[in-house]
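The other protein chains are all here in position, but one chain of the complex has been omitted.
Think of it as A and B in the order they're written, each chain with its own count starting at 1.
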Amino acid sequence: MTQSFRIENGGLINRDKKISFKFNGKNFFGYEGDTLASALIANGVHLIGRSFKYHRPRGFFGAGVDEPYAIVQLYRNGETEPNIKATEQELFQGLEAKSINCWPSVNFDVGAINNLLKMFLPAGFYYKTFMWPKSFWYKIYEPFIRKAAGLGTASIKHDKERYEHKYEYCDLLITGSGPSGLASAYSAAKNGAKVILAEDKSRFGGTLLTSEVNIGNQSGKDWADSIISELKEMPNVTVKNRSQVFGYYDHNMLVMSERISDHLPKTKKFHPKQRLWYIRAKEVLISSGSIERPIVFGNNDTPGVMLSSAAKEYMKVYGVLVGRKPLVFTNNDSGYETAIEFKKNGIDPIILDTRKEPQSEIIEEAKSMNIDIKNSYVVVAAKGYKKVKSADIAKISDDKEELGLIENIDCDCICVSGFWTPTIHLASQSGNKTKFNEDIDAFVPGISKQNEKTLGAANGIYTLEETLIDSFEKGNLLSKKITNNDNKISFPNVVEKKSTVHDKFWCVPLPKGKNYKRFLDFQNDVAVSDIEIALKEGYRSIEHVKRYTTLGMATDQGKTSNLNGLQLVSKIENKVVPSVGHTTFRPPYSPISIGAIVGREVGKHSKPTRKSPMHSWHEKNNAVFVDAGVWLRPRYYKRGNENLFEASKREAKNVRKNVGVCDVTTLGKIDIKGPDAAELLNRVYTNAWLKLPVGKARYGVMLREDGIVMDDGTTTRISENHYHMTTTTAQAANVLSHLEYYLQIVWPELNVNVVSTTEQWAGAAIAGPKSRDVLKKLFPLVDVSNEGLPFMGYVESELFGAKARIFRISFSGELAYEVNVESDNGNFMWEKILEVGEEFEIQPYGTEALSTLRIEMGHVAGSELDGRTIPYDNSLEGLVSKKKDFIGKRSLSRKAFIAEDRQKIVGVVPLDKKTSIPEGSHLVEDSRAPMPNPKIGYISASCWSVEYDNPFSLAILKDGKNMIGKKLYVMSPLKNKVIPVEVVSSHYVDPKGERVRS
Amino acid sequence: MLHIKCPHCGMRSQNEFSYGGDATVKRPELGKEISDQDWNNFVYNRKSLRGKHWELWQHLSGCRQWIKIQRDTATHEIFKTLKANEEIS
Partner (left out) sequence: MTLPIETHLLQACVSEPVKPVLDNVVTFGAGHFYISQSDKGEMVMGGDLDGYNSYAQRGNLPTLQHVLTEGIAMMPFLSKLKMLRTWGGIMDMSMDGSPIIDKTHIEGLYLNCGWCYGGFKATPASGWTFAHTIAQDRVHDLNAGYSLNRFNTGHLLDEKGLGTKTWIS
């Protein structure tokens, strides 16, 4: 196809570089520097999709981020992305795009029947139309709505692209590279400030790219180019295009998304697709310009109706005509610029100006070019279905209420200008309370809330000279404050055409007998009538009207619709706009890829992975790993075809029979030093600590202030003022913070230091009746006899030359030791243990066997100390000192905590000795009692007892102490299981604890 | 993201800190008689102020010191930061 709407010359595209692309299966050509939108328009494609609700034909409305219609499904490098704005997507070789919301095709769309059914889809249709009869909801209404739902189609493949994050600090962040951004960046840069200048679009210059102005005796565009190239050379300046500052957060933290690869056929190797910048700026200059707003009239959504500024941009930037018979419909001077540009390209536009007798330089110029200007005229309705064919126009009375005779004139596009709306999103996000400016009929930023200042059009200033003066000055002043330099810039000579006031007119009345749809929100199909209904139904708050009608909630977030919506509400309600108020602006300014927000922390990297020094040994020896918090721990070591159950049983049995070794490096370790260390422990743990001798370990339980168990572990007195505390793997970090809190905030008088040594020590638990034999071989010089190293004893020694700590402590309930060496020697220790243990049939065991061993011994762990239990519940009341006070003690005397029938840990065995019991199941007295069947307890942990070769579980059971011997039922509705069980002691194996002392 | 001035380390981003709640709560002295009501107030009841709020933060990924911050809970503005041993005034 030929680019029949491409102007011969001009534009900022590179005509030497042709680019081929596909739209809806058809091949087209465009040029380097085109957007998908400009290339399609150049090729005469004006119908691009269907609207969301009524499936009305949709074309192009804007030329950038404000675009409500031209949304496509994009195909790039074997992947697809939904909801891409054709006006933002730069053309690349091989680009493919498809229309959305049209089935079977954009030209013949079945969903357009909704357009005929529109009486069923008024405002709030989500909430009411489909509510009755109720039984219809699931079968008819919801499937219908859901089918209509959505814009594009999400790819459900994994995202192979990479997204990066960057953290930056700067003196001035400037958002937007129009004249205000450039001028302020320039003067700040000249003062030596660290400046970041961000531009959303691919080209710098903002309105200077399309306006007929002169700055410093060059065209606006040339001036912009020269400033940008100078800025790029300065070491203190970062200039970024394709970079949108989308959020203004607390304490001057702004976030910018830089689109690095979206304009390329595929992402270059080692490059990210996008980069998110977290920028902490000392000062923020918002120079984000303004967006033209439409005037509302009948069928104003017909393809071919577009913003007048967009039509101009297509001509001046892309060398593309949006039509050959343009009608320019305006209430201000901006429309004239577009008309003049048409005229310069040999096209005869007609201007309809709502104003009666406007006079200004630019109007004079248009007149002198013989452009047909009709004053006090409006477009009543666009005609044509898939493209504008003509327009019904009429004279309008001075009070703007009465329409004159309707005339029909031919046209193929209608370029609308309803004046300009400052882009105040970032200012508003900063917390700035915006105020309504009567002169421009729009909101502008009020008093600065954070360190933000707004410049130029974003601040409602629409003359170039004033903008430049203000921007040079602000850039200079703010940077001077930071750098103390004061380099005055000589102000350039500015030539621009003066314009005159706009007409506060935004909506054309309906002619008698007609009920044209007059759209406010073009993507969500919200028309004037919808707002009227919402108000009639009693919605008042603009936030409610917005949610009820979905005005401004589409992917363009109301950039062109919000103000007109407010105007309408204020008119019907007979209020002034500021008292209607406007909806809050929240980040992001425009939709931001979730991948970019998340960055590199995906897949395996979504959490850090911690590995013990013995990890590679485990890997080499067929360990199957399990996540323990962020640690990877061997769950079992697979032999042959063993499964988890078989392997863990083998490992656990071997501990009970011979000896096993388990990697316990992950346990939290805290080094505690200082003259008051014992006193600290005495306050933190529930039991007594003041008399623990050097060289002894003790088990302790610590509580939160509410009396709930926080953690448990052993602490060993290494020397007079030096203790080694262990915590559970999960609570290690919390316990350290907990100790620091009490030491720094509550009891600063205690002279104690705490520091985490989890990473410093590698740990191995050697457990089983033959563990002493292994230890003898490991430490031939140490007396490891029961007398020499009794239960809870501690000695230091050397393991074949490596400094080692030996603790006689046991989690498995067997005779056991824990050996710690410095982490670098961890693997050496591990291999030595296995080497000397070979003759005693030592086997490594994983967390599954470890669990089995501790469960059948009735030792509590995380599943019992789960933030709901007190010492008594865990049968740890013997460790609660009656004599001294400690953290949480006062809470233990609360009524429920001392109740006679308080829950307590018990053991549970299935009557058939076969059925294993799901963890988390409930215990009930009568399995056939009606629902809700009172639950009297729950299963906290289950195992297959290797001692007795039957299932065994721990449970927290109401009145547990009086329940031993009772028959109950375990119920798991989730697994559809009912299991008759008997309650037994939680100490299923070796209840007297003889083995650990043997 | 909040920007917090650690009295020991200087301005740091919030992600280096963890929050510790109302800093005006005083833990009752150990071993001293205390009514149920007073104890419960200490454990559970917080003023949850709207406006200037003294609160504890720990510079977890920094100096590990607990610090006191006066912050507006309605605007997130931070007015003052103190070391653990400095009294709130």
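One rule holds in what follows: a residue touches a chain if its C-beta (ideal position, glycine included) is under 8 Å from a C-beta of that chain, and two chains touch if they have at least 3 such contacts.
As the structure is a prediction and not an experimental result, all values here were calculated from the model.
Contact with the omitted chain, checked across A:27, A:93 or A:153, is made by A:153.
For the chain left out of this panel, the touching residue among A:216, A:595 or A:918 is A:595. Among A:533, A:553 or A:644, only A:553 touches the chain left out of the display. The chain not shown here is touched by just one of A:168, A:348, A:646 or A:705, and that residue is A:705. Even with one chain removed from view, chain B keeps its contact list with that chain: residues 1-2, 14-15, 18-22, 25, 36, 40-46, 48-50, 53, 55-56, 71, 73-76. The set of chain A residues touching the chain not shown comprises 52, 79, 81-83, 126, 142, 145-147, 149-159, 161, 163, 247, 249-250, 253, 255, 278, 431, 550, 553, 555, 557, 586-588, 591-595, 597-599, 601-603, 606, 704-707, 710, 734, 737-738, 741-742, 866-868, 891, 894-897.
In this section, only the chains that are shown with their structure count from here on.
Spacing of chain A relative to chain B, judged by their CA centroids, is 27 angstrom. Residues 167, 249-253, 278, 280, 431, 683, 705-706, 737, 740-741, 744-746, 748, 884-886, 890-891, 894 of chain A are the ones touching chain B in the complex. Residues 1-3, 13, 18, 20, 27-28, 30-31, 34, 36, 39, 42-44, 56, 58, 60, 64-66, 75-76, 78, 84-85 of chain B touch chain A in their complex.
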